[in-house]
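Sharing a structure below in structure tokens format, with a few things to ask.
Complex shown without one protein chain; remaining protein chains in place.
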Amino acid sequence: MEHKLYLSSSPHLRAEDSTSRIMLDVSLSLLPACGAALWFFGLPALWLILLCIGGCLAFEALCRRLMGQPQSLRDNSALVTGLLLALNLPPSLPWWMALLGSAVAIGIGKQVYGGLGTNPFNPALVARVVLLISFPVQMTRWSAPQGARADLLSSATPLGELKTALMTGGTVESALAATGGALGDFFLGSMAGSMGEVSALALLAGAAYLFWRRVLTWQVPVAFLGSVVLISGLFWLYDPAHYASPLFHLLTGGMMLGALYMATDMVTSPVTGRGLIVFGLGCGLITMAIRLFGSYPEGVSFAILLMNAATPLIDRFTRPRPFGSLSGKGRD
Amino acid sequence: MLSAILTLGLMGLLAAVALGLAARKFAVETDPRELALVEVMPGANCGACGYPGCGGFAKALLEGKAMASDCSPGGKEVAERVAHILGVEAVAPEPEVAVVLCQGDNQKARVKYLYQGLRDCVAAQALAQGPKECPGGCLGLGTCARVCPFGAIEMTAEGLAVISRRKCTGCRKCVGACPRKVIAMTPLHAEVHVLCNSHDKGAAVRKYCDIGCIACHICAKTSPGAYRIDNFLARVDYEARQSPLEAVPKCPTRCIRDFTQGYPEGSRFAPPVVPLHAKDAAPSP
Partner (left out) sequence: MKSSAFSGGVHPQDFKQFTASLAVESCPLPEELVLPLVMHIGAPATPCVEVGSRVKKGQLIAAPKGFVSAGVHASTSGEIRAIEPRMHVNGSRMQAMVLVPDGEDAWADGLEGAGPNELTGDDIRDRIRAAGIVGLGGAAFPTAVKLSPPEAKRINTLIINGVECEPFLTADHRLMLEEGERVLDGIEILRCLLGVDRAILGIEDNKPDAIAHMDKLCRKSVVEVKALPVRYPQGAEKQLIFAACGRTVPSGGLPMDVGVVVQNVGTAAAVSDAIRKGRPLVERICTVSGPGLVRPANLRIPIGAPLSHLVKVCGGLRGRTTKILAGGPMMGMAQAGLEASATKGTSGLLIFDETAAQLRPEGPCIRCGRCVSACPMRISPTTIAAYSRLDMIDAAEQNNAMDCIECGCCSYICPAGLPLVQSLRYARGAIAARRRRV
């Protein structure tokens, strides 16, 4: 045997999955949501999605070049960031704002911390919040769902209507009437909102795929949505005229998108099962606090970013107890 | 407007007074010399003195446990300043620099296997004694470079560690980190070194490295007294009066390096000096 053998530390077998495959799976799972965006908002949606993806890929290549680090486009993470960013934006957003968002997501949200795996905050959410605070008007100019027409008519989101109605002394009923839709429409996606958040159906379909592929684990979605249902349910039972039902809260705003795709970002959430449950509960709590008592109609983005900041602490306190340690048992 | 200015101004004043009182009440008693000592030190917290950081060294000096010359990165300058603060005689330490005693990069030395895993020399050494066939040669995975607090070590593109004689402060961290013990401390004035660390017999060395010492004794014969051959490996005797320079071009494998003529191939630190006349040129490695 003339040639040299490979030597490595054990183990010498590896499971099939890889980082790029996981990222690709997430991208695939977002296709239904993209489809819904195109269906309800037409060509402007397609344009924005492609712009964000292209922008993120370009900025990632540029950043790695400037940092003197090897190129990392192959791990597909920039693709995922681009898709998620696009789905978080209103369809009428000017193109240059979307590009700026891509630059912020990749440059500030990810690369400045050293690249994939070391960023503390969800990059797409960092970009969304930066855009929201910098351009509040354009970031809240929502459009009515309409199909393949090229132009978009502005409209308020159901959550927006709710907040306005409640602040001006109206009731939940009047808010719902103002949106012109019913919960069934919200489930399918026929409502105003950011491109990806409108269709709970599409999001659930994608999430089902991710569960099947074992990319998504149950802890964060169940804890997040569960706590939202619990808190909103308690208030709704107490005063249904002034507090919307749990179903309303689940289907409107960025709840589904946030609970299934944004809060479940692996890099910025805890590594243990218990940690993920705490994370999900925290997200739900803060979201409902903002929705019910804050002046912003929507709180998902802020809640997730705040919990991202708490992740290292959560990891510290939910350290797994080793098999055989005094308080630990063999079984979970 | 006025009320706002007055209110904030008053709050500021109160806060300042409170802080001042607290600073006085909770002040920690320190020897003023401790701060002065830390000021004159290099501040790298490298641990070469044997104490935890420059602060620890300052404390040890004041306790009489350490000597002013213990800080090798600081050299003569720091030793003098420290001695001045403490009011003692300054004794300058003998300056030393670390040298990687190997030129066997991946172009010149054979490997026994293709290593996959952590880019760390200690980790690689744990797998069948390291990927290099030569038992003493540099593995080139950069553990020393990572450990050096002064950025004095570079890894060449061909996988060899090279230490800059200008940047090295003699803190010895690399010597301890290297699992092959291929880095040695040498006096600063010594510019000629035998860059090989293998005690194998010449025939064996030839098989796995193009540029290793084969213990042919030509160097010892050319410059008697300047070289010691110990267990099939030549070494420069740094204390010898005889200059080792004459033997440098005579070495058949070119493993003896005169650092005034440059660093091993591929190093960015200092390219070989270009001679004025062709006849003065050292033979190309």
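Before moving on, here are some points about what is shown:
Letters are used for the chains, namely A and B, taken in the order the chains are written, and counting of residues starts over at 1 for each.
Convention: contacts are C-beta pairs under 8 Å (C-beta built on N, C-alpha and C of every residue); 3 or more make two chains touch, one makes a residue touch a chain.
In this text, all values refer to a predicted model and were calculated from it rather than measured experimentally.
Screening B:M67, B:A123, B:A184 or B:I229 for touch with the missing chain picks out B:A123. Within the whole complex, the absent chain has one touching residue among A:D17, A:E173 or A:D239, and that is A:D17. By the touch rule set out above, chain A reaches the unshown chain at residues 1, 3, 5-15, 17-19, 21-22, 75, 115-118, 217, 266-273, 276, 315, 319-326, 328-332. Along chain B, the points of touch with the absent chain fall at residues 112-113, 116-118, 120, 122-123, 126-129.
Rule of thumb we're sticking to: only the chains that are shown with their structure count from here on.
Separating the centre of chain A from that of chain B, both taken as means of CA atoms, is a distance of 49 Å. Residues 4-9 of chain A are the ones that touch chain B when the two sit in their complex. The residues of chain B lying in touch with chain A in their complex are 111-118, 123, 126-128, 131.
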